[in-house]
Structures are given as structure tokens and as C-alpha cells.
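The other protein chains are all here in position, but one chain of the complex has been omitted.
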Amino acid sequence: MEKLVEAEELRTNFYTFEGVVKALNGVSLVVNNGETYGLVGESGCGKSVSVRSMMRIVQAPGKIEEGKVVLFFNEKDRNKGIDILKRSEAYMQSIRGNDISMIFQEAGTALNPVLSIGFQVGESFLLHRRGEMIKLAVKTLDKKIDENSNSLFRMWRKFHKRLLQNETDDLERYKTEIVKIDSDLYRTEGKTDSKSLEKHKRLLVNRERLNKQGLKVRLQLKTPIIRRYVRRINAAVREKVIELLTDLGVPNPGNIVDRYPHELSGGMQQRIVISIALACNPTLLIADEPTSNLDVTIQAQILDLIRQLKKTQISSVLFITHDLGVVAEICDRVTVMYAGDTCETASVKDLFKEPMHPYTKGLLKSVPKGEIGEKLQTIPGTVPNLITPPSGCRFHPRCPDVMEICKSQKPEMLMMKDGHSVACHLYRKK
Amino acid sequence: MILVLVGVSLIVFAIMMLIPEGQRVAIYVTGEKIRNEQIDSLIVKYGLRDPAPVQYFRWIKNIFKGDFGHSITASAPVIEGFKMYFPVTLELVLYSTPLIILVGIWLGTIGAVHKDKPIDHFTRIFAIVGYSLPTFWLGLMLMMFFYGLLGIFPPGTISIVGKDILYNPEYHQYTRILTIDAILNGNWRMFWDAIYHLTLPTINLVLLSSALIMRLMRSSMIDALGQDYIRTAMAKGADKKTIYNTHARRNALIPVITISGLMFAGLMGGMVITETIFARKGIGLWMARAATQLDVAAIMFNVLFLGVVFVVINLIVDLIYAWVDPRIRLT
Partner (left out) sequence: MNSVNNENSTSAINVDYEQPVSQHPALTEAIFTVKRFIKNPLSIIGLTIILVFTLIAIFAPFLAPPENERDPYRIPHDGWTISPSPPSADHPFGTMEQQYDIFYGIIWGTRSAFKIGFSVVLINLIIGVILGSIAGYYGGLFDEIIMRITDMFYALPFLVVAMALVVALGRGLQSIIIVMIILGWPTYTRMIRGDILTIREKDYILAARASGTSDLKIIIRHILPNSVYSVLIVASMNIGATVLTAAALSFLGLGAETGYADWGQMVSMCRNWIVGPPDARLAYWYVVFIPGFVIALFVLGWNLLGDAARDVFDPKMRRK
């Protein structure tokens, strides 16, 4: 199996008035190419913060303190990754929504209440596929130029075509420059000699400074009346959005694009959020409890949709849930989290058959299996406050197998057998 | 809307009824001084001792006829006084309101984006000081410094040279708003003269009134930036500028819009004081003079007028609110 994304020892804190919330305590996980990967744990254990850290979209007052997030997207050189925590913000922006995208727990709040659906979905196209959109716009424009013989109209349209051409040229320039810088960056990545480090640093600065739009294009986008040509791009985007929504099974997409989020049902809102994420065919889709707040039937529909998409469009899915049933249903491999720690990673089959970590065992015991008369057990105690988390193994106050060492020493991740690892002192080699 | 206007008229009328009849007579008398023995007959003549409802309806009827009585301070019918004073005020409003809104929103956004950085503390202190400073004191200080010490930005609306131009038969006063007339006449000298006199009053109003908007904009922008939809925008790959300008600002503006009605009320009060200090002959100064000289007709007219303007402003604010927030549109 090839790695796609690897997070290593992520630590993220939130600096609140009440104190520092140590939300992630060294989280590590690996998503392989082509798999559906599950991340489970009680709510509040840091699942969302983990994936947000991986995308570097932790909002204030949060801060990623240390760790690595390595991407292995480069086709030529699969073994060498890019640590995105060290890359520039501009680089991240080109990755987000393009290579990795994310769908959110609460679709209702994830959509901007004052922007139309069409705009919110279309923005992904505008951000990452502007070139294609312009091409589409030019195509329709060409058709119109041929149709209409009124010379004034014709001139106006030709002028617009000229402006669109300017943008295309400009994008071309940007693309060549960025590709060059990126490949240079990639070459200097990880090298430790002072000369390469120096160069790497300089390249990062250059990339940040590189103007996405040249002066000419910025001017034509800002000048009143002249900038009206943008409407032609928007019309093309609108077509694409309608196409995308149709693909995702949204009924009546032509109407939906002009609506606002509050006018849609919860299930429909979630579909819109998914369509935003899927607009640019990402390599990795991160789904942060996409079904938690939906009715059961809608939940099943959305799950189906994601499974479908996994087959047809996206190579890998990182699926977050607190529902072990869902994990069993759609995941290949799974990591269990507790209070900012990763406890256990295994294939779904192994995890259900022979759970190792006491917390995993507890979780499994608390899941109904549908047998009549079965007794459900809950794990005693509550999730700790992460401002003053328990020392050593964060699970120790609730652990049935707690030992003396657990209180003082954080257990390391131990590889038990192929693809099954666990972080617990019980399994330390004596 | 109509109901609120009726309410406003009732309140103004109630205030008017508090004034002794002897003084209210002045509304109806043009020019010359009244002798004491005349007062009683005049009170009877104008029915000032009639039951309140009767007087109210008579007053309303006069208003619809455009008859607001005689103003002592303007030594003219109130309506004539209004035509004289209003353009001066309108001019100041025209320049200060957009500036207040822009400065307030701009500084508020800066504060929110750089939360807890030095620039944020700076804008915060600016705001608190801004709404603590008495309008009149800031105005006096500005005047003392610029006019008193440096000898620039004199009080008044126009210089003596400007006045000569104004009364030149070739110079047309289309709107009576100095700067606009100057542009229409193509007279740049006049234009700069008017701007020169507008500078300090505008600064005074902007410094004081933008503070409120700034504070609110800062907190609602911080609020908006912490919302889930901002995270969605980040996950899409949007850059900072797009996030601030497209995704956060509009949402942040919603509470600011609701408060802007309040800001206008403050602005009207500030206008009275600013015009008094900088000796600009607008309705604010007129009101202040009327208040000290017991010019009942002028006071009542201005309260009524400003009340109506305020109601209209609130209506406009509501419309803008509905335009910005699509959730309101349907209801």
C-alpha cells in the first residue's frame, strides 16, 4: 500500500481565556492511497482538530505547535513527501479544495448564510479551475460572435474575448512560474546543508510573493464597466455548478443555485457542502462526521453518496465518525482516538475481532449488536478537561487495567502485527 | 411607518404644550415686538387655550399647509429659514456620513483581523476615547489648535472673498450646497474655499461618530471570522483577502447596520454642537440659537423635521438590512 498522507506527532493547542486547551497530544495517522480510512472516538476527543490541523485550517485561538503533515502526491517520486506544515500559505491554498478537500459536521453552519449556493459552490471552480472556466466562457462567446452580425455587439464581444485572453495568458505565466518554484522547492525539501536551506527559504518567500494576477489583469478586474466581462466567466461557472449538482443527485439544480442556505433542508445542505468539496475532484476527501446531524434515512443517502463517489471520483477518503456501525460499514482501516491521543490503529476486521486497547474494548462493548437481551456497558467516568489533562496515558483515570506506570509515562505506539498498532503499556515488551 | 410619524408628531406636540401660552404666541407673530397687554388677546385669537386635541388638529392642518409660523432667530417664516439653513447642514452630512461609515468599518476590520496585536489595541483605545470625548470639547480643541495656533481652517462656511463670488450675479446657486454649486459653476476657487471651511467640522464628526461603528464592526467581524463557514471557505482554498472581504465582511455588517440608526441620532446631536462651535449657519446652529432665544416655532419645526428624517433613515436602514441578509428577505 502506498502512503498518501501521513500525520506525525501533531500537537495543537487552543489558547483560551480559561487556559491552554491541549487538544492534540501527538496524533499520528497514515492514510493510504485508495483506502477509506476511519477516525473514531467520543466527541471532544480531537478528531475534528486533527484533520483541521492536517489541512492547516485551525481557527484562532488554535495553534499547531509541532508535528509533521507529509503529502505523497508527487507522481514521480512516491517515497519522498512534502511537509505541508513547513510550506507557505499560498501553497496550502493551492492544495486545499483542489487536492484535499473537506466536508463538515454541520452543513447548516458550514454554509455562508449571506451568499447564494451558486456562488459558494462556484467559488471552488473560480479558485482552482479559473483557466478552464475562461475557456468555457470563450467558447460561448465565440458562438455568440458567429451568430450575431450587429457590428457594435460584435466589437463589444471581441473586446471581452480579448480581456479573457489576457487572463488566460496571465494564468499561463503564473502556472509556469509556480511549477518552476514548486519543483525547485521539492528538490531542496529535506536537504540539510546550509546552502540548500538558504535556497529553500528564499523559494518559500518567492512563492508567497508571486502575484497570482498580473497588473494588467488586476486592472481589468477592478475597472468599472470593463470588468463586466467577468459575468461571462460567472455564467460558465454557473453551468458547471448546475452540472455538478445534477451529478450529485440534487433535484432541480437550476433553481437551487440561486437559493440561499436557509432555504434548503439539512440533507440538501449537506449535499451542497459535498459538492463544494468535490468540485475539483480531490485526491483525498476528508469527511468530518458528515451524517451526525441528519435523519436516519438522509444519513443513509449521504453515506451511499460518499461510497459511490469513492468508487467513481475520489481515490481516498478519511472518514470521521463516533459511530462504530458506520465504520464497520464503509471503512477499510481505522484509528481510535481518545482525548487527543491515538490509541489503536488496525484494519476494520482486526479491530472488531481482536481489539487491544482497553478504550477500544470499552467502546466496542458499548455498541449494540442487535442481539436480544444483550447488556450494554458504558465506560465509567467522563472525558477529561483538556486544559489540565491527566498525566501519562490520558485514559488512565478511566482505564480498568490501569497500572502504576500509566500515571506517569505516555505509552508509545507499538506495532503488534502487520497493520495493527496500539499505544498502551499493557503491550510493552516485558 | 405612518403610525410612527403620528407618534413623533404627538410627542413634539406634547413638548410644545408644555410651553406657556404666552411664549407660544410668538409662533404666530411676525416681526415686531409684542406688548404685554396684547398677549392675552393674541392667545385667544390663535386659540391657544382650546382643548389639546383641537389645537393638535389645527397644528397638523397648518403643517400640511406648509405654515410653521414665524421664526424670531431667522427673522423670517420658518420655512424660509429652513431653506436658508438646510443646505449648509446637508453639505456637512454629505461629506461626513460616508467617511464615518468607511472609517468605522475599515478600522473595525483592521482591529478584528489583527486581534490582540498592537494595532488592535490602538484602534480600541481610539474608539473608547472617541465615544468618551465630548463633541464640543474635541471641536474646541481642534479649533484652538488649527485656527488659534496655526491660523488655518477658520470657522464659518465661507471666506469674505467667497461671499463676494456668491453674490456675483453671474454665479448661480443651483442647490445652495456650496461645493456642488461651485462645481456646477466651474468655480474651483469657491470649491476649495468651501472645502477649507468644511474640513474641521467633518473631522470632528468623523472622529466621534465612527467610534461606535468601529467597535461594533470589530466585535462582529471577530465573531464572523470564528464561524464554521469561514472554515469552509478556508478548506476551499480561498485566500485571506477573499475570506475577509467576501465571506466575513457581509455577515459582520449585519449587526452594524442595525446599530447605524442609532449612530444617526448621535450624528444629529453632534451636528447641533459642531455647527455651533464652527459657526456654520445650518439647522443645528439655528436650533441652538432658537433654544437660547426661546424661538418656539423654529425649535418645534426642527424637532419635527429631524424626527421625520430619523424615521426615514431608519426605514432605509431596514431596507439595507434586508438587502444584506437574505434570511430577512422572505419574512
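Labels A and B are assigned to the chains in the order they are written; within every chain, residues are numbered from 1.
The definition used in the following text is that a residue touches a chain if its C-beta (ideal position, glycine included) is under 8 Å from a C-beta of that chain, and two chains touch if they have at least 3 such contacts.
This one's a predicted model, so the numbers in the text were calculated from it and none came from an experiment.
Checked against the full complex, the one of A:261, A:384 or A:411 touching the unshown chain is A:384. Residues of chain B in touch with the missing chain: 4, 7-8, 10-12, 15-16, 18-19, 128-129, 131-137, 140-141, 143-144, 147-149, 151, 222-223, 226, 264-266, 268-269, 272-273, 276-277, 287-288, 291-292, 294, 296, 299-300, 302-303, 306-307, 310-311, 314.
Methods note: only the chains that are shown with their structure count from here on.
Touching chain A in their complex are the following residues of chain B: 115, 225-240, 242, 246-247, 250-251, 254, 324-327, 330. Against chain B, the residues of chain A that register as touching in their complex are 52, 55, 57, 59-60, 89-90, 92-98, 101-102, 104, 106, 109-116, 120, 123-124, 127-128, 260, 262-263, 273, 276-277.
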